[in-house]
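Before any comments, here is the structure.
Only a single protein chain was left out; the remaining protein chains are all shown in position.
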Amino acid sequence: MSTIVLKGIQKNYGAVQVIKGIDLSIDDREFCVFVGPSGCGKSTLLRMIAGLEEITAGDLMIDGQRINDVPPSERGLAMVFQSYALYPHMSVADNMGFSLRLAGVPKEERRAKVAEAARILHLDNLLDRKPKELSGGQRQRVAIGRAIVRKPKVFLFDEPLSNLDASLRVQMRIELARLHDELAATMIYVTHDQIEAMTMADKIVVLQSGIVEQAGTPLELYHHPRNQFVAGFIGSPKMNFLPAKVTAVTDTATTIALPSGASLDIPVRAGGQKVGYAVTLGVRPEHMRLAGEGELLGEVMVVERLGGETFLYTQLNDGTMLIVQADGEIPTGVHERISIKLDPAACHLFDGEGLAIERMERHPLANLRRLPTRKAS
Amino acid sequence: MHPKTRERLVLTVVGWLAAGLIFFPIFWMILTSFKTEVEAVATPPQLFFTPTLENYITVRERADYVHFAINSIVISVGATLLATLIAVPAAYAMAFFPGKRTKDLLLWMLSTKMMPAVGVLIPIYLLFRDTGAIDTRWGLIVVYTLMNLPIVVWMLYTFFKEVPKDILEAGRMDGAKPKQEVWMLLLPLSLPGIASTALLSIILCWNEAFWSLNLTTSEAAPLTTFIASFSAPEGLFWAKLSAASTIAIAPILVFGWMSQRQLVRGLTFGAVK
Partner (left out) sequence: MASTTTAAPVPGTSTTVGGRSQRNVKTLPLVAPSVVILFLWMIVPLAMTLWFSFQYYNLLDPTVGGFAGFENYTFLLTDPSLWTAMINTIFLVFWVLVITVGLGTLLAVLFDQDFYGRSIARLLAIAPFFVMPTVSALVWKNMLMHPVNGLFAFFTRSLGLPAIDFFGSFPLTSVIIIVAWQWLPFALLILLTAIQSLDSEQKEAARMDGAGPFSMFFFIILPHLGRAISVVIMIETIFLLSVFAEIYVTTSGGPGLASTNLAFLIYLRALREYDVGGASAAGVIAVILANIVAVFLVRSIAKNIAD
């Protein structure tokens, strides 16, 4: 059992407040990802949980115990650093066994535990090497091994994959997910890469300027972003935003008019919206298709062909840029004029403050959790 | 000839010429030490002659070189060890837990080195006389420790700052206490830096001539005093003076040459990031 609860956590550097009161709870065995643009405070928050940064105000609890003032090594956590932070003067085995050595664990037991961790991570043949003799991926494994050896309640990862090349990153991503399943431990993972967040997380916490914008399952954030920031941050390529005006409000939909003159019925609860209000329409590139009688007309400026799909960077008649995802087979070329049809059910509407207007239907998978299936213990 | 090869040859000539010019005074001194006194002052200067060891023999008869050399070694190494021992904790604190005043403190330390030693010679001399520190090795060790402490702190500070913070934090996560952090992580990691700091400190101690001349006479006198004893009355005996000088600088020169790779790498004072 290891649940983590943050209550009103704040961090000040002098007069500058970088973490502005965060409330969050992370369940046992949950894979929780902190994601956000650089400078949003995600790393600082992780380091506060680790005990490397002092908590200015608020309570940090693990399993119901307040641990604000407990030294890092006694919190039952292990951390994997972005730079791996391997001890360059020690062999792989010594790196992994360092914490045990400091804790006074007998040599034989230490060796057995290191060997066990090495087996899990396929490091068996590298135990006598020094870190500088390892490749990037191997170093990464050693850093994880160093964490595993301690059998911590909680694993902390600070952008662990950002120094790896693309293919290795995908491979490690899969391996981390497998490891999470195998170790059945709580993990907190910091990244700026929303793909890492979407693929690994049970729970994503989107941070911006020291506050939590939204916390939820990957699909909840994808289908029900709470505001324009989250909507733009999750999903790739980015969601398109278009200015619009409310023209009619009914019980089942809100009708908006686009600058092009086209009109759409979006299935959202109008809430406080009234006719004449300025709103923003959000629509993902994958929720548009090319059709003869579309709502939007524009000229293709750039074509990106990925093989399976094609992205069309399109300039609308009023000058707005729009990214459209189309089939990989379409022959459309640069400077061709296209007509785009939107899927109203997949559209998002944001009010003047940038807050999402609640959708009529909740997505069926929005609450799907990916918690590891408990093995017989 | 390939232009690259020609360029390399030109560079070789220029490089060796520059090095030769810089080294020439030392070369000439060593050469003179193998001449007779007559050859040493001969005009035109003699480049080819029958080398003699007679000067070295005379020097050995006149003064106990080994005694002076041992003093130099003990004092240089002793002062360097002591200064490093005192400086490591200070540099550690300043590099990893800097406060608002840390930089000012460092600069103040350096500024104490600007004080001309002569300015405080009389008080120090009187203090040494009253405490019985005159002409003792430990007395000179204390003075040299203080003399080099600011430089040692400064250099260690710059080396410690280069140690990735992540590694120390990883150690902290692994449960290292401050002492273990310093002994098991920081010192092994910054060993090259500590080595070049110690090297520089030893060189500075070895060559120091003001305090050694004024605070020692015989018992604890290092090689600088040894040279002085040859230079004052024997100023005109160039060959013997050269022989004495050669054996006085030989240990540190050889030591410096052997460790120059370390020195070249480490002697940056934080100038290279």
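Odds and ends about this structure:
Should a chain be cited, it is by its letter among A and B, assigned in written order, with residues numbered from 1 in that chain.
The rule is simple: a residue touches a chain if its C-beta (ideal position, glycine included) is under 8 Å from a C-beta of that chain, and two chains touch if they have at least 3 such contacts.
Source: prediction; values computed, not measured.
Interface note for the absent chain: among B:Val59, B:Ala79, B:Ile134 or B:Leu149, the touching residue is B:Leu149. Of the candidate positions A:Asp59, A:Asp94 or A:Asp181, contact with the hidden chain is made by A:Asp59. Within the entire complex, the positions of chain B that touch the omitted partner chain are 8-9, 11-12, 14-16, 18-20, 22-23, 25-26, 28-29, 32, 41, 43-45, 86-87, 89-90, 92-94, 96-97, 99, 103, 105-107, 109-124, 126-127, 146, 149-151, 153, 172, 178, 203, 206-207, 209-210, 223-224, 227-228, 231, 235, 238, 241-242, 245, 248-249, 252-253, 255-257, 260, 263-265, 267-273.
What we mean here is this: only the chains that are shown with their structure count from here on.
In this assembly, the C-alpha centroid of chain A lies 56 Å from the C-alpha centroid of chain B.
Per the touch definition, chain A reaches chain B in the complex via residues 50-52, 71-74, 77-79, 81-83, 85-89, 98-99, 102-103, 146, 150.
Across the complex, chain B meets chain A through its residues 164, 166-167, 169-176, 180, 185, 188-189.
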